[in-house]
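Note that one protein chain of the assembly has been removed; the remaining protein chains are unaltered in position.
By written order: A and B. Residues from 1 in each chain.
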Amino acid sequence: MDRFLYLTFDGLSRGAVYAAFALALVLIWRAARIVNFAQGAMAVATAYAGYSVTNATGSYWLGFIVAIVGGLVLGALVERVVMRFVDHSSPLNGVVVALGLVLIIQGVLGMIYGNEFRPAPAPFSRDAFQFGGVALLSRYDLFVFAAVGAVVVLLTLLFTRTPTGLRMRAAAFAPDVSRLLGVPVSGMLTLGWALAAAVGSLAGMLVVPTELGLHPNAMDLLFISAFTAAVLGGLDSPVGAVVGGLVVGLLLTYVSGYLGATVAPMAVLILLVVVLLGRPDGLFSRAKARTA
Amino acid sequence: MTTIEAPEKVTTNHPKTKRLSPLLYVVPAAILILALTYTLPPFRNYQLATVGAYLCVTAGLTILTGLNGQLSLGHGALMATGAYTLALMQNRFNVLALGILAAVLVTTVAGGVIGLAAARLRGPYLAGLTLAVAVVVPSIASTFDETFNSDQGLTVALEPPPDAVTVEQWQAWVCWAGALVTVLVLAYLARGRFGRDMKAVRDDETAAKLAGIGVARTQVLAFVVSAACAGLAGALFAVLAQSVSPGAFPLTLSLFLVMAVVIGGLGRLSGALIGAVLLVALPEIAHSIAEDAGSQRLEGNLALTFFGVVLVAVMLAAPGGLASLRWKRNKQKGRT
């Protein structure tokens, strides 16, 4: 029982990180109807920027802010300079261009920073609180939960309570109609990219201290887990992304703990297959008619 | 097909090349390769062989992505399937032809399974699923380590070629035999009814359905065909490397394959050839540039960046890939 409890909390703290990343994927899906396969690489790039500032100034929070703002800028830049000019008649093109961006970002980061793992300090203690001899969550885990929760609330407010959020969704769903109705579609698109990349940067900053450290390839594997989480949640729902992230985190930890670490990546694949074939629109889908 | 196109496109010589029999370029190519293997030094022969092995998989992907519009990021894993099958067969029976055949068959079955799932998925969902397939290879190799020997992998037992030919020469023959047969088969497939069905499904699923084409069946079939090609390529890679391990089929390989196909030109087998050549040539060019610059960090990273930049540039400037540039130029001339 202790073991189960321990694994559950370990899984939840991993899951929170996947959730943060999945949120970024959901956001861009809402804003531009594409899955940004470069999300991981972009997040790593801004995390590098953030930690460079942290190392230079000694302030974690200054670096944190730089990373988030860097995300906003990078997202807007990618949209304005690259994605805008992609022929979106086939969803394939956007994916391929994003993969090209992944290669560019990883190559450039490698050239600038070298292919070493760089330590990434956490702003809070990672020592878990103990309860009856079982390690539960650490201060850092709580910080991650709080950050993810804040993002969900802000996004929900943005999309349901503000005119800007509604315009963003309209622009993504029906660009032509929106344009006729006076929605600045192209501006909305840029805004969506910027926000999504900023959330991605946040996710990157949250993830890096829990893994091996900062590395150009640091997010490659994480992307799969986050993608699974996002798909599980239906790609369109912030709450779904969070639930998806926690489910994936728990699954990985249970499988590692009870079946062995080697099996875990397969478990994610199987989960993804089951969800995609069973409920292609995710566990939280509302609209059905949109798939065509 | 040409009748429904806009008038200016009819003025290109597109239809003429279509009618050319694939044999007319495969046979001269075979003779040319044979001649090349006698003139090239061993290392160039090895590179030539590698291009041949890559061509198998890029040609298959060209059919899948270019003609049928399905994107697979998991062909590296399918290559691994072929490579491991060959290694296991070779170490037990040591008959190369049998090993290659088994590799293609096993990968075809694996491709069928993925293809069945893929046929129900579109765009990013399919890309994400195949991406997950690509990263699961090391996990499988470690979980069943008694068969696959985890990260260390397997060595491949191979009979040495007859004394008259060098190993590299012989490897080039084997690889190009595989590549040319692949190209020939695919070219005939693409020209025939199957090719038309695939394009119809790619362009408009609903219309295709109305025209009586089995959409799902076509998609699964396209995936299976491209998987068989990947299996063959994997087997050839195992022959080239004389070893198989998960590290040889990383995520970047799958990405590089997509790059190669897209850069070369979606839907054109000549694009697949350009892509295969780029996969071999670009890293070497990047290496010599890095060596001249004397910078360790440039190594490898330069090739990555280069691939990325070329890919993005091609997608923005000529979504049809390098092989389409000629047509595009003609087209623009026609317009102005």
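Heads up, the rule we're going with is that a contact is a pair of C-beta atoms (placed from the backbone, for glycine too) under 8 Å apart; a residue touches a chain by one contact, two chains touch by 3 or more.
Going forward, contacts and distances are computed from a predicted model.
Could you check which of "RsbT co-antagonist protein RsbR", "Acetolactate synthase small subunit", "ABC transporter substrate-binding protein" or "Cytochrome C oxidase subunit IV family protein" matches the UniProt name for the chain that's left out?
The chain we cannot see is, by its UniProt record, "ABC transporter substrate-binding protein".
Looking at A:Ile28, A:Ile104 or A:Ala128, which makes contact with the chain not pictured?
A:Ala128
Which one, A:Ile65, A:Val81, A:Ala261 or A:Val274, makes contact with the chain that was left out?
Among A:Ile65, A:Val81, A:Ala261 or A:Val274, only A:Ala261 touches the chain that is not shown.
Which of B:Tyr84, B:Trp173 or B:Phe237 touches the chain that is not shown?
Hidden-chain contact among the options goes to B:Phe237.
Could you pull out which residues of subunit B are in touch with the chain that's been left out?
24-25, 28-29, 32, 36, 39-44, 46-48, 50, 135, 138-139, 142, 145, 150-153, 155, 160, 167-168, 237, 240-243, 245, 247-250, 253, 268-270, 273-274, 277, 283-284, 287, 296-297, 299-301, 304, 323
Just checking the interface: what residues of subunit A touch the absent partner chain?
Touching the chain left out of view, subunit A contributes residues 2-3, 6-7, 10, 14, 110, 114-122, 126-128, 130, 135, 138, 210-213, 215, 217, 221, 252-253, 256-257, 260-262, 264-265.
By definition in this document, only the chains that are shown with their structure count from here on.
Compute the distance, rounded to whole Å, between the mean C-alpha positions of subunit A and subunit B.
Spacing between the chain centres: roughly 31 Å.
Contact residues on subunit B for subunit A in the complex?
On the subunit B side, the touching residues are 65, 69, 71, 73, 117, 120-125, 127-129, 131-133, 135-136, 138-140, 142-143, 251, 255, 258-259, 262, 296-298, 300-309, 311-312, 315-316, 319.
Please output the residues of subunit A touching subunit B within their complex, sorted ascending.
Of all residues in subunit A, those touching subunit B are 34-35, 37, 82, 85-87, 90-93, 95-97, 99-108, 110-112, 114-115, 220-221, 223-224, 227-228, 231, 260, 262-266, 268-269, 272-273, 276-277, 280, 291.
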